[in-house]
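Reading through the structure tokens given below for one structure.
Removed from the display is one protein chain of the complex; every other protein chain stays in position.
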């Protein structure tokens, strides 16, 4: 017995990844996939790797009325593009996992500050659940609207949860240095993603304030019980997939490596997609070991000499940083085993 | 009800890929995995991406007696290393899928010429089935010993089957230009695979006669009903996974594009892992679209002006060119659906 | 005493490479660089790596009258874009090195067949010299118009000159398999050059007849004294720079490895930018060893068993395959040492 899902915005990389994952999900059936640009074309025209799956299926234009017999709709469009679909879908009793940032911030003022427009449905912000199961599992189970986080935020938050939750670090000096692969920028070619320009770069971007810092601060502040401000500087590096957050912090008194390890273990015990990385042959998290999977590898390094610690989290930006995490929430919302359709191991070497 | 399998040689890339695929195979259970170098160490020490799978499992040394309660043993060692295990295993009634080249050549003289030693078990060469399901499906079903082909041969043969079978090309002038990613060279670091040396190369190797040409010629000759000699020049190119064979040929009289297409369709109709690539957005096979999967994409280009055709086949060298193909044979030998455990889509972009 | 040069089409990769090379050329001064798109912007806006060079210089629009006090003009635009500039420039007594394919073919019918339009100045085709110094050095010295070849043709021809000139191979079965890096496609982003799509590809393109085959056939036919038809299949591979041509051929009777080597040595003795590659540690040409330089490494592999030989040539597509070769012709035309401004070694590892 499958549940029916529709994907709005299925021609991008995140949409493609939803299609890839759902193609072998034992309890979900994709009944519609939209694309404004490719409506009428076969799904495999845009996603040739999926030849052999979705054989007869073509992209359609968005027509909410037709999608409302789905059990759940994934919204996989950029900020603002699907913001007004949400209330209509919810009214019809269909659940939503929104992969855009539109419903992630609780405070409408924050949305305005970072996204430049008044949020048209501020009432729904409270209702929306931030879709990080490691923080909000029980709420997600009951949610009708999940705002599923992207790669920078997922990596930054998962790296820092133990440190914040267990008061291990100076909350006033946290700098998160993020490195991401090129697929993070989406499927649309631009000057900066042209292969000769993008290959081999080590390129800081939006270094004066990336908008995703807002949700990182929101979630960490909630966890800390006080306001936490975070410096977040993303860097484009030479990979297609993968995101690593390295959070540079200073330790509070009496905190040492053992305490940190204990905090990680107690925080992440039982989490199906979190793996704590310690010791050889791989000392620290590296996206290399999670590519293609929904895992987040977490770890840390302490430099006792100067009372500093670096906390790291590595993900595949398109899976745990996007489509996989959305399916994880979908599973919870449907009452399925959280791992359903997500149990495939990482692909390595790749 | 799972069948039990052992993997001899499980610490290399092909062994790792067998472990990855079998981790989610619904009908197989890995009961032993050997490594001379890492015996006693956890499997995840060598394959950290598999953390969360094979949790309690450690590499062991080869001890055939202990493995003989398996239903089937995968041999995943270099040429000559496991050649003497085979008769012993077969005598015990355990089936073998050998991923080494040791049992691929029918003629013991060929083995001597290309591998430099007398074959110690020439009687078994006849018994062994060349593990390309697209050519030998029915024999594989009944086989006790399958000699599973590697990436160069798989790509070269699958590109050329229609042309040879249907007499489309001049058999005296076939040049197969192969391009492969770095994982093809295995897990052991060498000067030529050091990242600064290997990244960005376009490097011909063994260009005066690669030993895998012997099996390509064997299979194509059998298909043609006469001796076929093939020039095969492999090139290392800038990728981790992937192999593309481009077979340059000259067309026989009256052969045209339509006839070739018809030949491809009739040859590969119903093949679960062959996809014929035609037209936009992707005109020709490219390993990019099969990475992580067991698919082989095939296609061709005709240059009518000079009566030439190029036949192409693209695979993931570690899957359809190694571990995936071995599992495909395993499925056939066990009477399972050929696609069991192999239905995962390619990972793209990657 | 510098000579003055102008570059028409200086914002692309080839234009950027001309600017790079000429920045340290001891006898040339760039007095104008055009760009339709970036006119008015500093050169370093488009070529930030050149900050510190061309400090006060800005792109201008094409205004031939202003450029005619140059000693020579480089045309670095796509096919057809600058075809009508040439007669006007020549009439003013200014020399031209044209990096487009517009004046490479001697036969106006060939131009029409491959480029789709009547050539507007067929009389100039005879006058133009094909700018491969290894074939036409003396004519280039005296030329007013040099049609400088691109990367596919340069690599294909330089790989095959000895074999054709010395009658070593069957002229009816030559298949040239070319592999190139992404910079070959130019500076304009497209779907196929988007980093996630382009990285790691092994992608055949224009496999049914690439237009550059026309000039390869022209030059090889001239050399052979009879018509030579060549199959040429380019492949995009995972690198930014670099092109390798592997020409698959069948040997004529009595030709062996020694004879081929002797042919290479006699053909290329004294050539300042040709290096014959033999033996360890690098057996065959690989663009890896010429990146950033004007060298072309050539070599070959013989498979005596089937009387086959592969001839290879490796270049940096933007240097010997474009801007460097154009400067080499410029040097000859100006009576300079051919190596002037081109003596920098390759960059490795890169």
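By letter and in written order, the chains are A, B and C; residue numbering begins at 1 in each of them.
Basically, a residue touches a chain if its C-beta (ideal position, glycine included) is under 8 Å from a C-beta of that chain, and two chains touch if they have at least 3 such contacts.
Here the structure is a predicted model, which is why all the values come from computation and not from measurement.
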Touching residue (missing chain; options A:40, A:116, A:204 or A:225): A:204
Contact residue for the chain not shown (choose from A:96, A:237, A:298 or A:342): A:237
Residue, one of C:45, C:58, C:106 or C:137, that touches the chain absent here: C:45
Missing-chain contacts mapped onto subunit B: 13, 181-183, 187-191, 193-196, 198-200, 240
Those residues of subunit A which, in the complete complex, touch the missing chain: 173, 175, 177, 179, 181, 191, 196-197, 199-205, 207-209, 229-231, 233, 235, 237-244, 246, 248, 250, 281, 283-288, 291, 301-306, 308, 310, 312, 314, 349-350
Residues of subunit C (touch criterion as defined above) contacting the omitted chain: 13, 16, 20, 23-24, 45-53, 183, 240-241, 275, 277, 280-282, 288-293, 295, 297, 343-350
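Methods note: only the chains that are shown with their structure count from here on.
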Whole-Å separation of chain centres (CA-atom averages), subunit A against subunit B: 36
Centre-to-centre distance between subunit C and subunit B (centres being mean Cα positions), rounded to whole Å: 38
Geometric centre distance via CA averages, subunit C-subunit A, whole Å: 46
Contacts with two or more other chains, residues of subunit C listed in rising order: 181, 191, 196, 199-200, 240
